[in-house]
Every structure is written in C-alpha cells, then in structure tokens.
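With one protein chain removed, the remaining protein chains of the complex are shown where they sit.
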Amino acid sequence: MTDFEPRILGIACNWCTYTGADLAGTTRLKYPQNVRVVRVMCSSRINPSFIIRAFQLGADGVLVGGCHPGDCHYGTGNLYARRRLAATKKLLEFAGMEPERFRVEWISASEGKKFAEVVEEFTGQIKALGPQTKFRMERIKTAEAAAK
Amino acid sequence: MTDMKEIEKRLREEAKKLLESGRVSVVLAYGKGCDERHPMPFAAMKPEEADEIVFNEYCTPNLARYLTKYPAGTKMAVAVKGCDSRAVVVLLQEGKVNREDIVILGIPAAGMKEQKTGKDVDASLTCGLANPVLYDVLLGQEIKGAAAESPYGIISKLDAMSGDERWEFWKKELARCIRCYACRKACPMCYCDPCFIDQTKPQWGDKTPTFDGNLMYHLTRFYHLAGRCVDCGECTRACPVDIPLNLFHKYMARECEEMFGQKAGMDPSQKPAMVDFKVEDSDTWLE
Partner (left out) sequence: MKKFAIEYLSGVIASLQQKGKVFAPVKEKDGFYFREIADPGDATLDFYNTVMSPKHLFFPQTEDMIKYRINKEGADSAPVPINSGPQILFGVRPPDVRSFELMDLLFEEGGIIDPYWVDKRKNTIVIGYAFDSVDPLDFYNTFDIHAADPRGSDIFLVRKDRTVLARAFTGKGEALLDGLAGLENASAADEKAFEDAVKKGPGLKTRKLDLNGVAKKLEAIFDAPYWQKASMACLNCGVCTFVCPTCSCFDICDETLFRDGRRCRTWDSCMFTNFTLEASGHNPRTRAFQRFRQRINHKFSYYVSKFGVTSCVGCGRCSRYCPVNIDIFSVVEKAKEV
C-alpha cells in the first residue's frame, strides 16, 4: 500500500477553516495534497448525505472543518452542526464504516498551522487504513479498475 | 389490564361523542378488515360510523401516521398506544399538528400480537412503553410496573460485532431491499413530500434497487430519523422482505439519547434534539 494516495474530501466553512487553509497556503506551509477542499458558507450547511455520497463516490476519507464552537460567523451554526456531525459519525460507525475515516475539526481563520497539521495527520491515518471499499459504488470500482 | 373489548367499547363511545359534538371531524381508529386478524386503520367521519370501530390484539399499526395526511387545521381525534403517542408528541414538537386541533385517545396496550405470525409481539423489539405519554382520555387502566426489557437490549449483539462484521450484516440486509418504500410510508415521522430519494435535482441516490442506491436511501433515512424515531417498529412491520430496520433506528435513538440527554417524543414542551443545541455540548462526540 506504499503507493496508495488517498482521496480525501475536505468540507470547510467559509469564515474559519477555509480562511485557515488560505493562511496555510500564504504562509507556505507544506502539507499533503490529498485533500480536495469544498467551501461551504457554514458547517451547518453540510447535509450528512454529502458525506455518505462522498464515500460512495470514492472518497477514502472526509474531513469537515468549522469555526470553534462559540465563534460561528452566524452565531450558532456550528453548534447545530456539532450535533448533526456527531450523529453522522455514530451512523457511519454502526453501518460498519471505519470511524477514523470521518473527522471533524474546529479550525479558526488564524490557525493555518493547525490546518496543515490536521491534514498531515489525517492523510497519514487514511494511508494506514488503505482504500475505502465499503461504501464505494460498484460503478466507481469498475471505472477505477478500467482506468488502471 | 383492561380487556380489549372494553377498550373497543370506550373507543366507540368517545368517537361518537366527539363526532356528535363537532369537536372533531375525523376520528382515526381501527376498523374491520377482511377478517379479525387483519384490522385496518379507519377514519370515522360521522357519528354513526363510530360503531364500525374495532380494537383487538392485532391493531398494531401506528395511527399517528395519518395525522399529517389531513390538511393543517383539521380537527382530529386519534387512538394511540404507547409509542404511537410519542409519535404524536414529535409531530407536536415539530409543529406538524397543533395541540388544540387534536384529541388524543390513549390506549394502555398489552398483549398485542403480530399479524403475520399470530404470535405475541416480541417485547425486545418494542419501545417498552405500555401507556401513552400524552393523552386527553385514557381508555382503560394504566398498566403498572416497569417494562420487562430495555428497548435497546436487542442491539447489544450488533454492538459486539466488529465494524467489518456489522458492515457485512447491513450489506446483506440492505441488498435485499426492493425499494417499495413501505418503511417510509408507514413511518409517522416520514412526512416529507417529496422524499429526498425521489428528488432528481439533485439526485441523491439511484432509483433502481441496486445496493448502492439502497445504502444511500436507508442510511439517509436512518439519519433523518435520528433523535425523532419513537421506536414504534412500523418500518420493520411494514417491510415485506423482513429487513430489521428498527435495529438501526434503535441504535440511533440510543446514541442520541446518550449524547443529547433526551428521548424522542416524551415531552411536547421539548425541542427535538437535532434542531436544538447546548453551548456545553461535548466535542468528545466527534472523536
């Protein structure tokens, strides 16, 4: 599995984590390129089906980033998100998915370093776990096999 | 324990009274089916129809399901057993029905039987609640004593499995789904129109009964019921191919109860857990 480069979906809130990721970039911090970040306006905008769908479409891991509780740009968005994402984590776990493949981190706009560290650590974790095969759709598996 | 015949008699009396006085225009109860073992949900709309109401040990369907089928503001009475009343409470919490529009006829239920097999309802599969949590009239005597079994006892066998084993278990079960949607249609909490899976823009999952589409449909449905499921078991009863959906629902209910400290549908003054938060909610849930 040494040549396994995981595909990780990052979902980051516009105000904190996405800005934090920008900061990591502008300060020229190095971190693995495995995370593809999608920006949402708030972590509470994340529909848990996004996460299930990402795993189905071939993500090996999903990283969600939001503002620290209490710091939400909209006041309380991430407090709702916390409950939703907690339930999502439990759901994935009971369905049999490795819970380590789904991670939620509160990363503020000034924590570019934390963003880089989290991505580094998470990528390492997913690399160790290997490719995510459980939720991956049959058609994705076929297409991937054909591409090889 | 009140005799079923006595409950039936009182149901008819109450229904007649409510319809005659004009307090309600619909009484949701059970009526005659093709035989005694197959009673059907029945809506009495005229006082003389009250005599068509029946109640016996096979009257298992959760009538709270029908409340959201009538236009908002319809004055309705509904006959509810333990978990059915919790479903009514969730509907009240979510603003789908107004308290002043409905009259809740509570039934302390014990000794219910499965229609398919004729056997007693398995206590480990129920919510463990014999008496309704909310009612205007109780048709019979309250059943005393605690439930024989914990509602969550049955999931311990799944808890004990490894992740891979659980995955194999659900994979096998969900692959058998034929997508008749009886689970969501029988569910008192599934009132969305359209359901996410019927949407085409975006299309969340395949319409065909392939495993991938089934997984998307069921996992999302389990999630949508998190903190709302009242554990009435209707989804499992309705399923023609015997998928134990309620095991997943029970698990989600247990986890939500542990994390958020409230059980679905117990108190109409509470907000449902998933549309609420506390500042001191724990970050350890996410670890």
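Things to note:
Going in written order, the chains are labelled A and B, and every chain counts its residues from 1.
We take it that a residue touches a chain if its C-beta (ideal position, glycine included) is under 8 Å from a C-beta of that chain, and two chains touch if they have at least 3 such contacts.
Keep in mind the model is a prediction, meaning the values are calculated, not measured.
Touched by the hidden chain within the whole complex are the displayed chains A, B.
Summary of contacts with the chain left out: across B:Ala186, B:Ala253 or B:Met274, the touching residue is B:Ala186.
Annotation: of B:Ser156, B:Thr208 or B:Thr284, B:Thr208 touches the absent chain (contact as defined above).
Within the entire complex, the positions of chain A that touch the omitted partner chain are 57, 137, 139-140, 143. Hidden from this view is one chain, which touches chain B at 33-35, 38-43, 61, 65, 69, 115-117, 176, 178-182, 184-186, 193-194, 198, 206-210, 234, 237-238, 240-242.
Everything that follows uses one rule, which is that only the chains that are shown with their structure count from here on.
Chain A and chain B, compared by their mean Cα positions, are separated by 34 Å. Residues 48-49, 52-53, 56, 69-70, 76, 79-80, 82-91, 93-99, 103-104, 106, 134-135, 137-139 of chain A are the ones touching chain B in the complex.
The touching residues of chain B, counted against chain A in their complex, run 158, 163-171, 196, 204, 210-212, 215-216, 219-220, 222-223, 226-227, 248, 251-252, 255-256, 259-260, 273-279, 281, 283, 285-286.
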